[in-house]
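For this depiction, one protein chain was excluded, whereas all remaining protein chains were kept in their positions.
The block that comes next holds chain A.
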């Protein structure tokens, strides 16, 4: 407790540099790997363009088709809710924008704080629901691995500590702010090496599938 300010400065200083370095190296390794492993040459003549179907698949795989929705409405609705909530809190909360601006020089307008706090609260509840669902659904329960639970815990920790910090529910404040920053750093470090990589690869993968379909002339 007595070193809460030291702890905050450690998370904002050395630990941040470590996390961002591991993140950048890990992510580039993954991406370079994916792109440089190469694909077999296509000898068959393309039957249609790649770009159009590629982008179309990015959209169609993102918006659930009625069949998927009927089969797994919970996954679709709750999944959407928390993903969007997370993104809003991440990208449209003023302190986060200030951080991005300090690193990249880019900035954009923020949403008012009360909107962010509401969105974060909803995201927290949705995240808890996904955990309960995962642990009770017979199929999901069986296919879940330790990694799935670790990833859930890290994401949940980031949102929870952010929420606690916003409402200043832990004293002293530097402690809770440090905890929030640290959990975000753990997430950054794990990102390239776990399923969290999907943040960067989902849309590339969807585009790639669609593009392959396009070449073959099948529906994308």
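Assume a contact is a pair of C-beta atoms (placed from the backbone, for glycine too) under 8 Å apart; a residue touches a chain by one contact, two chains touch by 3 or more; residues count from 1.
Assume contacts and distances are computed from a predicted model.
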| item | value |
| --- | --- |
| Record-based protein name (UniProt) of the chain missing from this complex, from "Lipid-transfer protein", "Carbon-monoxide dehydrogenase large subunit", "hydrogenase (acceptor)" or "Branched-chain amino acid ABC transporter permease" | "hydrogenase (acceptor)" |
| Residue in contact with the excluded chain [from A:16, A:86, A:156 or A:213] | A:16 |
| Residue of A:48, A:111, A:131 or A:199 touching the missing chain in the full complex | A:111 |
| Touching residues (missing chain, whole complex) on chain A | 1-2, 4-6, 8-9, 12-14, 16-17, 20-21, 23-33, 35-38, 94-96, 98-99, 102-105, 110-115, 168, 172-174, 177 |
